[in-house]
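These notes are about the structure you will find just below.
Removed from the display is one protein chain of the complex; every other protein chain stays in position.
Labels for the chains are A and B, by order of writing; each one numbers its residues from 1.
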Amino acid sequence: MTAGADMLRFTAEAYPICRSITGDGVRRTLAMLHERIPLEVHEVPTGTPVFDWTVPQEWNIREAWIKDPAGRKIVDFQDCNLHVLNYSVPVSARLPLAELKPHLFTLPDKPDLIPYRTSYYKEAWGFCLSHNQLQSLPDGEYEVHIDSTLADGSLSYGEFYLPGETEREVLFSTHVCHPSLCNDNLSGIAVMTWLAAELRERPRRRYSYRFLFIPGTIGSITWLARNEERAGRIAHGLVAANLGDSGNFHYKRSRRGDEEIDRAVLAVLRGTGEEFGAEYFVPFGYDERQYCSPGFNLPVGSLTRTPWGRYPQYHTSADNLDFISAEALEGSLRTYLAVVDVLEGNRRYLNLNPKCEPQLGRRGLYRTIGGDDAGRARELALLWVLNLSDGDNELLDIAERSGQSFAAIREAADALLAASLLREVEGPAR
Amino acid sequence: MTAGADMLRFTAEAYPICRSITGDGVRRTLAMLHERIPLEVHEVPTGTPVFDWTVPQEWNIREAWIKDPAGRKIVDFQDCNLHVLNYSVPVSARLPLAELKPHLFTLPDKPDLIPYRTSYYKEAWGFCLSHNQLQSLPDGEYEVHIDSTLADGSLSYGEFYLPGETEREVLFSTHVCHPSLCNDNLSGIAVMTWLAAELRERPRRRYSYRFLFIPGTIGSITWLARNEERAGRIAHGLVAANLGDSGNFHYKRSRRGDEEIDRAVLAVLRGTGEEFGAEYFVPFGYDERQYCSPGFNLPVGSLTRTPWGRYPQYHTSADNLDFISAEALEGSLRTYLAVVDVLEGNRRYLNLNPKCEPQLGRRGLYRTIGGDDAGRARELALLWVLNLSDGDNELLDIAERSGQSFAAIREAADALLAASLLREVEGPAR
Partner (left out) sequence: MTAGADMLRFTAEAYPICRSITGDGVRRTLAMLHERIPLEVHEVPTGTPVFDWTVPQEWNIREAWIKDPAGRKIVDFQDCNLHVLNYSVPVSARLPLAELKPHLFTLPDKPDLIPYRTSYYKEAWGFCLSHNQLQSLPDGEYEVHIDSTLADGSLSYGEFYLPGETEREVLFSTHVCHPSLCNDNLSGIAVMTWLAAELRERPRRRYSYRFLFIPGTIGSITWLARNEERAGRIAHGLVAANLGDSGNFHYKRSRRGDEEIDRAVLAVLRGTGEEFGAEYFVPFGYDERQYCSPGFNLPVGSLTRTPWGRYPQYHTSADNLDFISAEALEGSLRTYLAVVDVLEGNRRYLNLNPKCEPQLGRRGLYRTIGGDDAGRARELALLWVLNLSDGDNELLDIAERSGQSFAAIREAADALLAASLLREVEGPAR
């Protein structure tokens, strides 16, 4: 079974769970991840101050429905957990349609779809349904019932740390707070879990790796508040989401804009030969908002397929299992792994024969009879690495300037190292 | 009556006056301005050395005409003051057409129009007329008469100074030396006068404002020579002209190229949503030539509608009252006021809650149920100001980076100040 098919199966299992920013849905989801990676689950009590915020009460829900004047259940949380306004307070009431309507949310321009709505920080109750259904509702008295609890408890998040040769970390963060939405964000959860599992198998890691499975906004704020000192170790970071749809990759740069992580991701995306999107940082989106707030200003970007809000299925019942594929999940995992390979392999070398080119031919690194095209690309990579390995340039610089893929440049450097034509330079560029 | 209509009426009144770089035409025009703003009129005597130049003799003219062989006045200064070569020395003579022709100036490619020509620094006499009229002149003896005076006197210019909270000045400079030409430059004179009157009404001004109504070239050289020390106070400046035609706005940057005035004007023009032109500094044009000479190198650009020389009516009798409109003058005034608003409002703030986002919702600054689009743009402006208020960025930086209008960013900063989430930072960027 491919990793993609495996991730798709995980997604199908986790799809029915009603997640939110707190509550048992998140805990059940984290438990599923624990079967694959030994992550730690943190519980932060309601009322804990986290910078300008406070950990909210915990929300849990058992059932929610609307009965029409004839007593038929016409909207039922059991059918689709998007039907309930996420974080609805409990309610049991009978009320005429006119009074019910302010509590009903639809998408008039997508009349078949159920929207996804939340009310985390203002107490409210409500239901989401298709606009077609709303239009068909007869006048009369309706019965509504939401059996939910909003009470002191805790906020749960998962954390998985893989130590490496140094304490400098690569952060991967993904949000776990969405109910039955596949691309946003079971896809992100799956790809990060499989990425973590794969990196865990590696015998050597230059960097340490930290994976956060957190509720959006309040989760990253909570982690940063509890790990303020540790955040300084984050050398590179990515926020992962929307990784299962068929769209092209899209990269949103860190606030700093031209950090190594930004350049690494863009080098990987360029290297695919496929179209991709790229944009500069904007202070809205996912948890990069918090990592890139001015008091932290961490080098954290966001690598997705189609970005949030730019596909019509976004935050609707159409973001379901049909919308994602094993192939897309697999491709996303490979792309994240390629970014890791750049970060791990981006070193700086010194050409030990800097005056004129070394004679590659007698080292078996060069064609012997001019005019033969075989091996040409490989030779060019060798020449680029030799020419630019002056103590200033890292391999990523060389890949960028040469237009060659990072993998080709890395391979050339390895050949030159084997031929004793390079040595690694530690420390900052001169 | 709108300001635009008011400015158009002023222009109609000032149109018939024969202005030049010196003489009573300028004085009469400055007197008209004095009815609206209490400007000071300076008189600088002929012969005064001003850097490499000398204030020239004063030119005044009473009448000028050509009579044809039949004794009919065929060209008459009373009909249109463009008919006389500006700064013509007096002449009274009879001469055959062949000898007259070297003194006649026409526009062969615009045969209906009378050109505007000058000879300030070389004694000459001449007439300007339509090429059609020149072509129709029969051979024979003509009589020419120019009753002008070129004699010691003075150069006149107007200066209006509005003190503000600091001595740092914003300079607005416009040329007053052109005779009956409306767009170039009664439009500039009108817009600067009304701008001055409006700024004068303001209870607070961060900057002091200086308005110069001066003859082109020699006027700015004279002012700079007499105010060499004071020129250092000029923090921002614009040369105003060609502000009454129906063309798009056009900005010519200061020699420095990326000063606050340059960025302020471009932010305003981008914010209009209309097309506009922009170019880098070139050392020809209007008085920015002098303000931006290397010995001063002041941050002075030029904001016009259609630039000089790029409309067919330029420097011809077609630059008349039909060529300009109240709407265009009004729009120009509003645009200059918007630039002033950027300069006055461009401050630097520090986000007092820099670690993660503050919870805007509990401060009434954020929507409560996700998915509602109302107020979205306003929220984005708040997030941009919070994210970039790190002590490095001014609001203009934030407007530029976010792509939002300066006004929207300024409004967001005011809301955040009211919520005690920002404080102003004085002094240079860190």
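Structure notes:
One rule holds in what follows: contacts are C-beta pairs under 8 Å (C-beta built on N, C-alpha and C of every residue); 3 or more make two chains touch, one makes a residue touch a chain.
The model shown is predicted, which means the values in this text are computed figures rather than measured ones.
Check B:Glu40, B:Glu228 or B:Glu274 against the missing chain and you find that the one touching it is B:Glu228.
Residue B:Phe296 is the one among B:Tyr15, B:Tyr161 or B:Phe296 that touches the chain not shown. Touching the missing chain, out of A:Val26, A:Leu388 or A:Val425, is residue A:Leu388. Touching the omitted chain from subunit A are residues 351, 353-359, 361-362, 368-371, 379-380, 383-384, 386-390, 401-402.
Interface residues of subunit B with the unshown chain, by the touch rule above, are 50-53, 85, 105, 115-119, 121-122, 124, 126, 217, 220-221, 224-225, 228, 255, 282-284, 289-290, 292-297, 315.
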